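Notes to accompany the following structure.
Heads up, one of the protein chains got dropped from this complex, but the rest are sitting where they should.
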Amino acid sequence: MSTIVKEKVGYVGRAMKRVEDPRLLKGLATYVDDLRLPGMLHAVVVRSPHAHARVRRVDGAAARALAGVAGVFSGADLNAHCGTVPCAASMPDLKAPKHTVLASDRVYFVGHPVAVVVAATPYAAVDAAEAVQVEYEPLPVVVDAEKALEKGSPLTHPDLGTNVAFTWHLAGGDIDAAFKNADRVVRQRMYHQRLTPMAIEPRGCVASFDRGSGTLTLWTSTQIPHLVRTLLPGMIGIAENKLRVVAPEVGGGFGSKLNLYVEEAICSYLAMRLGAPVKWIERRRENAAATIHGRDQIGDYEVAVSNDGTILGLRNRTIADLGSYLQLLTPAIPTLTGLVLTGSYKIPAVRMDVIGVYTHKMAADAYRGAGRPEATYLIERLMDLVAGETGQDPIELRRRHFPKPQEFPFPTATGLTYDSGDYDAALRKAMELARWDELVGRREARRRDGGLFGIGVSTYVEICGMGPSKAMMAGGWEWGCVRIEMSAKVTVITGATPHGQGQETSFAQIAADRLGVPIDDIVVLHGDTSIAHYGRDTYGSRATAVGGGALVMCIDRVVDKAKRLAAHLLGARPEQVEFQEGRFSLKGGAGRDLGWTDLAAEAYVAKNLPAGFEPGLEASAFFEPENFTFPFGTHICAVDLDRETGKVTIVKYVAVDDCGNQMNPLLIEGQLQGGIAQSIGQALFERTVYDENGQLLTGEFTDYALPRAEDIPEYAMGATVTPTTANPLGVKGVGEAGTIGATPAIANAVIDALRPLGVKHLDMPLTPEKIWRAINRR
Amino acid sequence: MFAAPFDYARPKTLDEALSLLSKHGDEARLLAGGHSLIPAMKLRLAQPRLVVDIGRLDGLRQIEARDGRLAIGAMVTHAEIAASRTLADLCPLLVEVASAIGDLQVRNKGTIGGSLVHADPAGDWPAAILALDAEIEIAGPQGRRTVTAGAFFTGILETAVKPGEILCEIRVTAAAASAYVKTEQKASGFALCGVAAVVDATARRVRVGITGVAPVPYRAAAVERALEGQALAEGSLAAAAGQAAAGVTPLADIHASADYRAHLARVNTARALQRAASR
Partner (left out) sequence: MKLTGTYRLAAPPARVFAALVDPDVLQRCIEGAERLVRTADDQYDVHLRLGIGTVKGAYVGTVRLTDQQPPDRFTLHVEGKGAPGFVRGSARIQLTAAGAGTVAICDADGQVGGVVSAVGSRLLDATARMLMDRFFERLGAEVR
């Protein structure tokens, strides 16, 4: 059951400013690097400059001799104690290298940790790291996933005997019939480039061991303290209940901190071994080289189309470049691509064959959107290609293939059930905001003048609110707790671990409305496993959709319990008590009413409780969602190209997103704006580059092109609201929608601008040089 | 990101600075705005034993107009140049180029002297210095000498300033009709191609300095020759700009091929000349 809330004074739905922001803006937030513990030592990791080499010798003698050095450790010293880095995604034919915390006899990517130096100051540690002598014997390197599949290619892991990590297939509907009956087949090869997440705060951790109690505390810049607490014991052998993991303020993750990394295990182990706290702070170049990358899929895509423009089926072979080993979810990412490959369209048959390939690069894993940006880009590019080849209007082609609102829940050929949607409503609204006819007129006018002006559309749907436990690796539920303190202040605890998304604000809004208390009385706690005992953390746009579900359950339970106490104090039965705006009173009747202050005091003083009533006013709950959620929307982008230089100017950007019920539109807009900015980066200039020897050439901001303020156009943003039934708040999630929906709109716009020149497709990033080459057919 | 250990000195006079340099030789480095040196030290690509901070030296921080010439001290920051009224009136090219450098923090710290001596082939100042045909005054143990812009840039990250010397002043002649057109390298903001043009319509002469394109910034001699004595019409400017990369071997990296850099040199030269001619 759910509490009834009167519409009038609600906090929910209001664009409230984030309670998180003042501390961030004033520099009062505590990040991992702000932690200073007595006797703390500093670790620096010595990393391989080679992409593939045999490690002949690691000599720490010179480093050990330096002042302040507490220890120098190689794989031989640590690997036996630190287990292997876990991967939670399994595949039937998965071949995985043994991923120890430090290299043993071989390094297989630039940045591979080879040794770790621990010293009294970070300066001494850096000096000592430079003094560690490592002798390498370079081995043959492969960095191109397609070449890695060729016969005679160097092997990323010679011991595995192959570069193929796994194969995965997805099939739905009758794909052979679709292609047999097709009047034409539209084909395109597409490459989804590798990206570096580049969170503003690199990773870092501090581990501290309390010898007396035998407990270990790990502060780490992570999205997933709870998953770390689940997984780290398996590496270093500490009991789960002797491990506390804390994610203090986290300066961005975007999926890159949805992982358990070797440094966390190394610092934890060394803190126990050395009996002193050990801190490690990642430097930017390490972040670029040894924190997961995203995307990197290449494939051949084919669409079966009938003469009247109906899409009959979609098939492809995709090569996923995994890099050199598996992080937590590496093999799962391309499977997410497969699941939403048919996008927001009725496509009756689909087949996807994925080959996961090892190359001598950093592991790829979940980067904001994780698999869905790839899918959305593919299907939205293909829709434009189909429209172009069949002479249809790209908007009409999309419309024809939308499921109608009454067709939801809508089953897809990929085996999902889309919860709810009105795709055409979002499209209409976006076209309205974009002043579509005017925009098209502008394009025609520019074209007449010899200009290159293009309009791109993306009508995306994505999968989030992860997720039902039966479909997840290790539980998809979320945990929460609501406590009315003795003073009637309210403490909300969530197992989701927000790190910039703003749930300290939105959860307070939800709780304030449902409990009828002032929002200032609420504190939202998270990110510490000794406070939020259980949780599955933040990724896959799940914190509000799933964590919010747990919050509602807790509130309902607390209110229920309070009603029983109120009934006792008012001399009535619980069914007779009515709860409204924070007051408990008898239904229909006037008379005395009670507030949280009265009830909290009674509940904890506990001198006048009903029989069998447990003291206290607190409830915790696990919420298990029954389905994923499927946010959707339409993005429209218009670009003007400089014919001489190929430079792209975004002249209009419209986003209409439907993430179900909106708890706080300001947070939603913020998530979308950031997501679209990342999409601009991916569509127009970001890419991670390794040279043919496996050297990382985009190791710093001087070479890795992140979008800046000047690259961001003014957005016109709108929304439609189609609630989901998958959770009690009716929310769908919005953390990744921007990066999923926007990229194809931008790419489609640029390619549309080049259409008069006969250009059908270009791979991202659409840099000025690439555009210039396309214009001049060079 | 910690530099290797080093000593620090902050001399008060030029002579003091020069004698520190001659005493410590190759082990000493001058520190100006620190926006190239400090990053290199933090990456340990530069490990000087002694850092000589010239931030307190007198006489390196002025912008002065002297008989139709302008003198800019080596320690004048990009931001000071961008905000200078004197330069806006007499030599707007310097203001335009300064404004195109990095971001506000970089402009507030970085100096024109440090930039020129660092001689990053993608730095912005070289284009302007070449187009203005500047003179550069250098102090050394043997006294002062003057080098012309054309002889200043000798290699990648190398200039006529020898170890033990200090760049003191940059001198240019006032020039009104000028423009700077820059295509940024998307990640760093440095110049993928920066073209500075100075047009003298009466004398029917132009000067074009190009940075970012070749390993060493250069004057587009062929362009200048083609326009010598010509009326500066749009068509002739564009045609001449076609020579902007003649005879150079352009740089190539992950951000732009040699072809594209050469193409940008031509396009930006045409644009810079046209803009300069219209001023």
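In this document, chain identifiers A and B correspond to the written order of the chains, with residue numbering beginning at 1 in each.
Just so we're on the same page, contacts are C-beta pairs under 8 Å (C-beta built on N, C-alpha and C of every residue); 3 or more make two chains touch, one makes a residue touch a chain.
Computed from a prediction, not measured in an experiment: that's the story for all the values here.
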* **Which of B:L157, B:A176 or B:A222 contacts the chain that the document leaves out** => B:L157
* Candidate in contact with the missing chain, chosen from B:Q47, B:Q105 or B:T146 -> B:Q47
* Which is it among B:I54, B:A74, B:L94 or B:A122 that touches the chain not included here? -> B:A122
* **Missing-partner contacts on subunit B, residue numbers** => 29, 36-37, 40, 43-47, 118-119, 121-122, 155-158, 185, 215, 249, 251-255
* At which residues does subunit A meet the chain that is not included here? -> 49-50, 110, 130, 136, 138, 285, 288-289, 691, 693, 695-697, 699-700, 702-703
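Here is the rule we use: only the chains that are shown with their structure count from here on.
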* Chain centre separation (subunit A, subunit B; CA means) in Å -> 44
* Asked: Contact residues on subunit B for subunit A in the complex?
  -> 1-2, 4-5, 44, 183, 186-188, 190, 254-257, 259-260, 263-264, 267
* subunit B touches which residues of subunit A in the complex? -> 122-123, 126-127, 130, 283-284, 644-645, 647, 685, 689, 697-698, 701-706, 767-769, 772-773, 778
